[in-house]
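A single protein chain has been removed from this complex, and every other one stays in its place.
Entry: subunit A
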Amino acid sequence: MANFAKPGGPQFSVDVYQNEYLPEGGREVNAIVTVTARGGTAPAGPGASAAVVLMVDCSGSMDYPPTKMRNARDATAAAVDTLRDGVHFGIVDGTHVAREVYPGGGRLAVADPTTRAQAKQALRRLGAGGGTAIGTWLRLADRLLAGADVSIRHGILLTDGRNEHESAAELKDTLDACAGRFTCDARGVGTDWEVKEVTGIASALLGTADIVADPARLTEDFTRIMESTMGKEVADVALRVWTPVGTRIKFVKQVAPAVAELTDRRTEAGPRAGDYPSGSWGEESRDYHLCVEVPAAGLGQEMLAARVSLVAARPDGSVQNLGAQGLVRAVWTDDMAASTSLNAQVAHYTGQAELAQAIKEGMDLRRAGDMDGATAKLGRAVQLAGVSGNADTAKLLAKVVDVVDAPTGTVRLKAKVAEADEMTLETRSTKTVRVKK
């Protein structure tokens, strides 16, 4: 059995950024926890224990325009080309039912020049026709991935339409069943798909979501996803947060590279500790915002508000502690200068989270016809994007609103907005930038 915990796996480190000083009676402790994994094995190493299933939407709408199906086939073929030798892989044709395109027989192929060529041959037979029931694709992917004796299990899902042939509840049940079993990146191609469905899948399965408005760019995107997947070395890592009695975790969210709410995804892990899933890790760094409410203590007192460590699930169901840990402290002081200063990291990510929220609410209001509300929210978003230096989001916002004055957040809604621009803004609204060092 492949052991991802072998020596030479990535080294994790945890850094805590916070202002630990609270005023008399202060109860809320905020901290940004930066988790960094670095120095893993050579690139060829971990591929041997990874499995990938590509789910390609083959519903009838993929034929309109016909280039869409062709681009999807080409992109999938390019993704297959980036598979490293030894990686287990399979291709699923998704309509209102899921069908194995390659290799078939309820198992996965092992990448080598022969299987890659066979897979590309099989892709040519892919045609459009039928409905869309994404849950069936995910369940098939789960079955195929579960059969492989690997540590990293990943799916790539491409859709161009709404999940019309199963209920939202069915999809949710499927996502709940699959969560923690494999990770999945989701991509919407064209503009006929539902942003909330695609981002929902990615968030539940701890992957990324994005729009590929122009089908011609699919190849580039798939290649990038596959490279990132090949870089993953440790699966099923969780943030283990211990808090003392009498405290309450107000929220835990990932704030970089994108905002992802984790508060409700806690699973209890021993006394006063809980695990928050973070998916699989390659050589990368992510930031988390932890907010804990502690009982007020007297001046001069000090307490540990939270201890953050990392654990990885072992194949046998047990967990392994990855060694690194960070301490979130609370110290009560009457030094006003100390207790009133805001930690730069906390301030930055509080702003980034508000930015994502303002965009979401603004776009919802705009759809609902509340133009004043939408203008206010998107104006705030423009202001926040400017202050925090989130240039990508600012650019996307500028396609939806006319910016009159960015520092004050004065904007006008554009009368006509391309659907692709609107969907791009919504899909990417959670992307954050890190603090300028």
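Convention: a contact is a pair of C-beta atoms (placed from the backbone, for glycine too) under 8 Å apart; a residue touches a chain by one contact, two chains touch by 3 or more; residues count from 1.
In the analysis below, contacts and distances are computed from a predicted model.
Asks: Looking at what's absent rather than what's present, what does UniProt name the missing chain, "Cobalamin biosynthesis protein CbiM", "Molybdopterin-binding aldehyde dehydrogenase-like protein", "Serine/threonine-protein phosphatase" or "Multiple resistance and pH homeostasis protein D"?
Replies: When "Cobalamin biosynthesis protein CbiM", "Molybdopterin-binding aldehyde dehydrogenase-like protein", "Serine/threonine-protein phosphatase" or "Multiple resistance and pH homeostasis protein D" are compared with UniProt, the left-out chain turns out to be "Serine/threonine-protein phosphatase".
Asks: For a quick check of understanding: of A:E302, A:D405 or A:E419, which residue touches the chain that isn't displayed?
Replies: A:E302
Asks: Among A:G60, A:G147 or A:P244, which one touches the chain that has been omitted from the display?
Replies: The single option touching the absent chain is A:P244.
Asks: Who touches the missing chain here, A:M62, A:A109 or A:V331?
Replies: A:V331
Asks: Extract the touching residues of subunit A with respect to the undisplayed chain.
Replies: Where subunit A meets the chain not shown: residues 243-247, 272, 294, 297-305, 307, 327, 331-334.
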